[in-house]
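Shown here: the complex without one of its protein chains, the others still in place.
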Amino acid sequence: MDAPKQGIDALFILLGAIMVLAMHAGFAFLELGTVRKKNQVNALVKILVDFSISTVVYFAVGYSVAYGTSFFVGADVLVQRNGYELVKFFFLLTFAAAIPAIVSGGIAERARFYPQLVATAVIVGFIYPLYEGIVWNQHFGLQAWLKALTGDEFHDFAGSVVVHALGGWIALPAVLLLGARSNRYKKDGAISAHPPSSIPFLALGAWVLCVGWFGFNVMSAQTIDKISGLVGGQQSHGHGGRHLGGFVAW
Amino acid sequence: MDAPKQGIDALFILLGAIMVLAMHAGFAFLELGTVRKKNQVNALVKILVDFSISTVVYFAVGYSVAYGTSFFVGADVLVQRNGYELVKFFFLLTFAAAIPAIVSGGIAERARFYPQLVATAVIVGFIYPLYEGIVWNQHFGLQAWLKALTGDEFHDFAGSVVVHALGGWIALPAVLLLGARSNRYKKDGAISAHPPSSIPFLALGAWVLCVGWFGFNVMSAQTIDKISGLVGGQQSHGHGGRHLGGFVAW
Partner (left out) sequence: MDAPKQGIDALFILLGAIMVLAMHAGFAFLELGTVRKKNQVNALVKILVDFSISTVVYFAVGYSVAYGTSFFVGADVLVQRNGYELVKFFFLLTFAAAIPAIVSGGIAERARFYPQLVATAVIVGFIYPLYEGIVWNQHFGLQAWLKALTGDEFHDFAGSVVVHALGGWIALPAVLLLGARSNRYKKDGAISAHPPSSIPFLALGAWVLCVGWFGFNVMSAQTIDKISGLVGGQQSHGHGGRHLGGFVAW
């Protein structure tokens, strides 16, 4: 009976990965609908290329930085447990690639293409995995220190801080450095409005993010037996297997 | 081995809830594509706000009216069975919120915003749950009376009458009372055509409804062991656990 349980776990986390992959379409259409018409294609291409670069660097470097394992092994190892570890990589890749997508939306219409791609490679290959490893894989003993100090580790079930806040904090200096869109303010200080080019596509992106969000949060349980309709209530730590006593909001 | 079965049931009904949630995007884009361009944003906002109000009133009132249980209990109760009861609420909420979405499409471009929101609160908080309780939770003994009279209860596997027909019947008086769009008919009786503003978005909404429909119907089995490729054939009653002998069309 082990095969089905393993297969179900692989399906479970794969469904999460598919839903968060779909969220990247959501990021793309949210940005496409928000920017001016001339920048629509730029928004689409940016999200796609960011995801592609993220895949390469997270596979080759980032995942090792965070979890100390790599996939440069034989197929006989990779197929173990229905290839669960590879699917988990795909799942966590969709998290990692969300960082440049969040930054991308923050600096829409204001950044050149190639420097942004270099930033994506550095963020997804090094900065995010370092942080991910500290919080989710006990790197550098920070979690142990926090536990000794406060009685519990810092708990982030589905990346609200590890992914979303990090994306936001990285976007902040980018926004400050890049400044406002050119011609955003007239000489007399009045705002020159750039209305969204397409509310329907903006809404489509928001809906896709909203529906895909369940993959981000539910499948963070990582195995089917830990799924919970009340996320956090009795949820074990996604990576360490410890139980929490209280209610943890997403 | 209980945890996996419970976890799978929670995942099963959650997938249904996610798909029917996506259907609400379908309702939104179907209406957006059908109405005139000036009413596109109205269509989007209406579906979103209707869903939000439905969530609050169905959580606070409607679910109790239909099933006699509420969620104002401790987290220790809510997490039981992987939080299945909460996910089931989410699933049935997406059904409940379909009623105002159906009405919304019926009276598109012809109703003021706030009166419609009040109607949504009343429908999802009281009218629908009352009816839902009668058909799916044996309220008022109507099902028992039907069974004594005809030998079987009224069976609605996935809400074709409880949800869709009710939505349609509520929309009918609304349509009659509101009448045609202003300027729909010219003085000489000729029709002033309002072509759909966007066939592609209309089609997108239809496709999303079509794909999400499988969540509405398949996951009405509520637990994985009752899933059936031939819905109704040997399906047990969604809520009462009784078996049917014949083929029941959706």
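Per-chain residue numbering starts at 1, and chain names A and B are given in the order in which the chains are listed.
Quick note on the criterion: contacts are C-beta pairs under 8 Å (C-beta built on N, C-alpha and C of every residue); 3 or more make two chains touch, one makes a residue touch a chain.
Everything quoted here is computed from the prediction, not taken from an experiment.
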- Item | Residue among A:28, A:101, A:121 or A:218 that touches the chain left out of view | A:28
- Query: Among B:75, B:130 or B:218, which residue is in touch with the absent chain?
  - Reply: B:218
- Item | Hidden-chain contact residue, picked from the options B:148, B:190 or B:230 | B:230
- Residue ranges of chain A at the interface with the undisplayed chain: 1, 3-4, 7-8, 10-11, 14-15, 18, 21-22, 25, 28-29, 32, 40-41, 44, 75-76, 78-79, 82-87, 90, 198, 201, 204
- Note on the structure: Residues of chain B touching the missing chain are 1, 5, 8, 12, 15, 19, 199-200, 203-204, 207-208, 210-211, 214, 218, 224-231, 233-234, 246-247
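Going forward, only the chains that are shown with their structure count from here on.
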- Query: Taking each chain's centre as its mean C-alpha position, how far apart are chain A and chain B in Å?
  - Reply: 32
